[in-house]
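Up next is subunit A:
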Amino acid sequence: MVEEIIIAGFGGQGVMIMGQLLSYAGMHEGKNVSWIPSYGPEMRGGTANCSVVISDEQIGSPIVAEPTTAIVMNRPSLDRFEPAVRPGGLLIYNSSLIDRAPERTDIRVIAVPANELALELGSDKVANMVVLGAYLKATGAVSEQAVRDCLSEVLPARRRELIPLNVKALARGAGLVS
Partner candidate 1 sequence: MAGRKLFKGNEAVAEAAVRAGCRYFFGYPITPQNEIPEYMSRRLPEVGGAFVQAESEVAAINMVYGAAGTGARVMTSSSSPGISLKQEGISYIAGADLPCLIVNMVRGGPGLGGIAPAQSDYFQATRGGGHGDYHLIVYAPASVQEMVDLTLGAYDVAERYRMPVMILGDGVLGQMMEPVSFPDQMAPDRPAPEWATRGARDGRTPRLINSIYLKPEELYKHNLDMAERFEKASANEVRYEEVLADDAELLLVAYGTTSRVCRAAIEKLRERGIKAGLFRPITVSPFPYDALSKRAKSAKAVLTVEMSMGQLVDDVKIAVAGAAPVHFFGTTGGVIPKASDIAEYAAGIVGEEVR
Partner candidate 2 sequence: MKQVYSVPKSLRPVSTHYCPGCTHGIIHKLVAETIDELGVRDRAIGVASVGCSVFSYDYFDCDFQQAAHGRAPAVATGIRRTVPDAVVFTYQGDGDLASIGTAEIVHAAMRSENITVVFVNNAIYGMTGGQMAPTTMVGQRTTTSPEGRIKGLAGEPIRVSEMLATIPGATYVARVSTTSPAHIAKAKRAIKKAFEVQLAGGGFSLVECLSTCPTNWGMSPVEAMEWVDKNMIPYYPLGEFRTPEGGQTNG
């Protein structure tokens, strides 16, 4: 199994944390993982993205050009990464903030109204976790339990009281995927 994922969105949408959670969870499950952020001026306000590779084998290239999955949290990210997804791959998009449907027909597409669902749970800060839950259910790349176990490791101390809410958000996202 090799999962090559690109996660992209606005700075502040928590895309880096999503990638780190996946990486930690993969590592704890004994898999090989790598995480690379986009860095530089994009860190402030613009679009941010990270690449994650989760593999049973030694990871060749940690650089993801043709992702098996693209997770896009905003419109510019959809525009940029939809064409890159490998044929037969997966595209998960945040339909709360993206005003167009993906055009590709050779990939699986999952729409997640992440902000609405997160607000229903109590805070749109966990929109990223709703999307991540959907991803985990759709691919089984790592288990939801492994991600739950990593929350305290990855979330900054000031966010730890939000762990129960994050757990709920993961489950809510997973529930969207059949």
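Regarding candidate selection, all candidates are chains of the complex that A comes from, given by their letters.
Assume contacts are C-beta pairs under 8 Å (C-beta built on N, C-alpha and C of every residue); 3 or more make two chains touch, one makes a residue touch a chain; residues count from 1.
Since the model is a prediction, treat every value here as computed from it, not as a measurement.
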| item | value |
| --- | --- |
| Given options 1 or 2, the chain of this complex that touches subunit A | 1 |
| In the complex with candidate 1, residue positions of subunit A that touch it | 20, 23-24, 27, 32-37, 39-40, 59-63, 65-66 |
